[in-house]
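Removed: one protein chain of the complex. Kept in place: all other protein chains.
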Amino acid sequence: MSRYKIVHTTGFKYEADVAASYNEARLLPVRDDRQIVFSTKLDIEPHGSSHEYFDYFKTRTLMFEVLEPHRELTITATTNVELRNPMPETPTLDWPSMAALVVSSLELTDAVAQTKRTSPPADLVRFAKRIAKTNSPHETALAVCAKVFSDMTYRHGVTGVHSIATEAWNNKIGVCQDFAHITLGALRAVGIPARYVSGYLHPSKQPQIGETVTGESHAWVEWWAGKWFAYDPTNDVHVLERHVVIGRARDYDDLPPLRGVYAGPHQSELFVSVQITKEG
Amino acid sequence: MLSRIAESLFWIGRYVERADGTARLLDVHLQLLLEDPWVDEDTACRSLLEVIGSDAHYPHQLTRQELLTILSVDRGEPSSISASLNAARENARRVREIVSTELWECLNTTRSRMPRKVSIERAHDFFGWVRERTALAVGIVESSTSRDEAWTFFTLGRALERVDMTARLLATSELTEASGPSWTTILRSCGAYEAYLRTYRGVPSATNAAEFLLLDKIFPRSVTFALSRAETCLSDLQPTTARVGVTDNALRQVGQLRTNLEYRSAPEILANLTSEMIALQTGVSEISESIRSRYFPVNVMPTWVGEVS
Partner (left out) sequence: MADLFDHYPFAQPSGGATPAFDEMFSGAGKVRPSYKKIHETLASMTQDELRGRTEALADSYLAQGVTFDFAGEERPFPLDAVPRVIEKTEWNTLEAGVKQRVQVLEAFLADIYGAQNAIRDGVIPAALVASSAHFHRAAHGIDPANGVRIQVSGIDLVRDEAGAWRVLEDNVRVPSGVSYVISNRRVMAQTLPELFQQMRIQPVGEYPNRLLAALRAAAPSGVEDPVVVVLTPGVYNSAYFEHTLLARLMGLELVEGRDLFCSGGKVYMRTTAGARRVDVIYRRVDDEFLDPLAFRADSVLGPPGLLTAARLGNVTLANAVGNGVADDKLVYTYIPELTKYYLGQEPIIENVKTWRLEEGESLQEVLDRLDELVVKPVDGSGGKGLVVGPRASKKELDDLRKRLIKDPRGWIAQPVIQLSTIPTLVDQGLRPRHADLRPFAVNSGDDIWVLPGGLTRVALPEGELVVNSSQGGGSKDTWVIGVDRTSTKNKIQTNSQVSSLVAGQTSADSGFSRQQEQQQQIQETKPNA
């Protein structure tokens, strides 16, 4: 059991006054069996009205608007969350039973359909198919994760938020988001329902209690073979004590932390900072 | 009423009145200026273009036929009759559900029957046709529109444009000799000649004619009358029980403009007619701006820009 405090500050700076802006923020961790969310607080500057709802993928979403001229928009999400970590059970379904169940579930069907971002590279698909011939869906998924981890190099600044799986794979360089998209593409190509998970990861393997560190948004995957199973291909680790989940969907575009529109025509510039403290 | 609709109605009023005014102005001056054998045709054409407010540059020598074409049927020239009628129709099209079918059909038919060419010989007939069509449009509104905001904005637009057009018409009197015959023609062009005769019972003098067109309280084409009407419209839009002064900018400006004319003598104004008329036109454009900011707040199409983290 671990307790974290996360302070996520993000927003936009504009080159001149913007008369109005409307945004959606997805910065609040989900509440489920694994995560207990004690408190959440959202501060928006300048202040405007806001409405919270759960979107189609059950992500807590905050829609808010600013209807006065502003040059900067800042939103700060402060969360206290406790993680309980029952060792995940290994999904055991075989290929035919898995396929049969996908047909009559929209949730699983969404998870096998490729998106523009996850559309997988051909050589990785060949690899996944070869493994799938002699292994169970779960074993195949683990092998794909290992392959992505070993072939890819984690590096910032090469791919942007709009990058797609094939580009990152061809360069063999990317960030967590690329690792996740590549993995999803390969899993879906062999028929394993898999979804994109957005959240936070404490950067230290042995977090010190009470120490505030600079973190960042993180992404990993979950696949389904009878039950959902989470795995982090960027670090080739199980999702246990350090991963805080915001939401799960088809790919990044379904749950960017902040997305909106503002009255143009000026340029906007994004800023982000994440502070994580292990509190217990 | 939607701001966008109010704005369109206001402009339908202005454009209809402008088309009428331009037709009258041209009718007078094609006769006055261009039939004068001693006048320099090019200069006369250019001064008229200036009075009407055209910014366009015409590098070559202008002829009366060209002037007529430019200000009557050239759709590319914003001050032309054709452009005004087209703009009135476009505004009506945008508020199709508010304007009556009759008014829409009138404006639509006027636009579709707009000739592409007018020769000098046919000019008078053409101007007569324009006057008839605009009178029809106004008549339809007057006879079949409820006296609600729609009517008020339309009428307000017309009243302000009329002030502007009469001011321009008076300003043109300086383009030619300020002698009797020209004032007769000016009065005629406003349909004011007979009314004037009944009022003054005599040959038009510059002073009397200007006084009539500027200051007469009951002749509907006089500046004072049109300003009073604009004042009434603005008061109707914002009924107020305030005990102190006037809070609405536009209303204050209209009132100032009117009293500034009303409480001065005709010879005083006439002594400096051109600059007085320019001041009047500036006043109208300031009023128009106040109305826009009050009733049609920045309604420009927002361009939304997506942003994503």
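Note that the chains take the letters A and B in the order they are written out, and that residue 1 is the start of every chain.
In this section, contacts are C-beta pairs under 8 Å (C-beta built on N, C-alpha and C of every residue); 3 or more make two chains touch, one makes a residue touch a chain.
Remember, predicted model here, so these are calculated numbers, not experimental data.
A.B. asks: Which of A:His51, A:Arg84, A:Arg130 or A:His266 touches the chain that is not shown?
C.D. replies: The single option touching the absent chain is A:His51.
A.B. asks: If I consider the whole complex, including the chain that's not displayed, which of B:Glu149, B:Asp164 or B:Glu231 touches that chain?
C.D. replies: In the full complex, the listed residue that touches the missing chain is B:Glu149.
A.B. asks: Looking at B:Gln31, B:Asn108 or B:Thr274, which makes contact with the chain not pictured?
C.D. replies: With B:Gln31, B:Asn108 or B:Thr274 as choices, the missing chain is touched by B:Asn108.
A.B. asks: Can you list, in ascending order, the subunit A residues touching the missing chain?
C.D. replies: Counting only subunit A, the missing chain is touched by 20, 22-24, 49, 51, 53-57, 63, 65, 67, 102-106, 108-110, 113, 254, 260-261.
A.B. asks: What subunit B residues would touch the chain not displayed?
C.D. replies: Touching the missing chain: residues 1-6, 90, 93-94, 96-98, 101, 104-105, 108-109, 112, 149, 153, 237, 295-297, 299-306.
Basically, only the chains that are shown with their structure count from here on.
A.B. asks: Can you work out the whole-Å distance between the CA centroids of subunit A and subunit B?
C.D. replies: 64
A.B. asks: State the interface residues of subunit B toward subunit A in the complex, per the touch definition above.
C.D. replies: 302-309
A.B. asks: Contact residues on subunit A for subunit B in the complex?
C.D. replies: Subunit A residues touching subunit B: 10, 12, 19-20, 23, 161, 256-265, 268, 270, 272.
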